[in-house]
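Here we show just some of the chains, and they stay where they sit in the whole.
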Amino acid sequence: MKRSRYVAVCGASDPDPEQRELAREVGRRLAEAGAVVLCGGLGGVMEAVAEGASNAGGTVLGILPGADRTAGNPHLTFTIATGLGEARNAVLTNAADAVIAVGGGWGTLSEIGLARRRDRPVVTVAGWELEGVPVAISAEEAVRAALADDG
Amino acid sequence: MKRSRYVAVCGASDPDPEQRELAREVGRRLAEAGAVVLCGGLGGVMEAVAEGASNAGGTVLGILPGADRTAGNPHLTFTIATGLGEARNAVLTNAADAVIAVGGGWGTLSEIGLARRRDRPVVTVAGWELEGVPVAISAEEAVRAALADDG
């Protein structure tokens, strides 16, 4: 049996409309490609990607920082309330095969660093531009990069 | 939409045959009741409960201590490789609405304590007997207790 690709989509809770739309499209495209989508489970980019993926019939795992599962957004298929605070960023990125960062914010920066530290491929779109991290110019390109080494 | 009940099933990686069979039956009964099963994702009780639940068509989320997702047992529906070591016990128990502890071991004891600390109901079977924690005499009774306050 072929193991599904797990892709974490990170991003801020207060995206601008373009980032929100990008996140929704990233979610849809990942779901269409059969990937399991992981996200931080809260609002903003986390909610948009979950909405995009679940509307396309995909599976979304929300990895929450807090201890209360009901804080998850309504588009999550399954929710893990870690109770770890910001340390959940390490869980979210470690659990994924690849990471897409939509937009910016400090939490997202930490997730890029944690993912690369664990040798997970990362691609950014409409946000952080960092030496050594590819920047995609569209949701389609970001998704293609995140699935690239999926044999 | 009714939210599913999340039940974590904890237990050692080296159960005796009775505990293994109990875990399998617990998994089957939880799946038949529509609960989402969580476990530590490795062998022994963790594998038996996953097998029982997945064979009955249920969903099993494995919350691994290590950083490598492929270490999960083959019966998990989705796997979260936390990379947290033993601190994943806090995540596993916090993520659940109730906990069933099958058999014994120190990791299981820690999960009972962590779950009760977060006010999650716990029931034990064929293992730890602790003041303030109900003991079930069968898989059926353990599952009934774990689902008891599921409205």
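Going by the order they are written in, the chains are A and B; count residues from 1 in each one.
To be clear about the criterion, a residue touches a chain if its C-beta (ideal position, glycine included) is under 8 Å from a C-beta of that chain, and two chains touch if they have at least 3 such contacts.
As the structure is a prediction and not an experimental result, all values here were calculated from the model.
Undergrad: Enter the number of copies in the whole complex; the displayed portion holds 2.
TA: 4
The rule is simple: only the chains that are shown with their structure count from here on.
Undergrad: Between chain A and chain B, what is the gap in Å from one C-alpha centre to the other?
TA: It comes to 27 Å between the two C-alpha centres.
Undergrad: For chain B, which residues count as touching chain A in their complex?
TA: Result: residues 6, 36, 59, 61, 63, 67, 69-70, 78-84, 90-91, 94-95, 97, 118 of chain B touch chain A.
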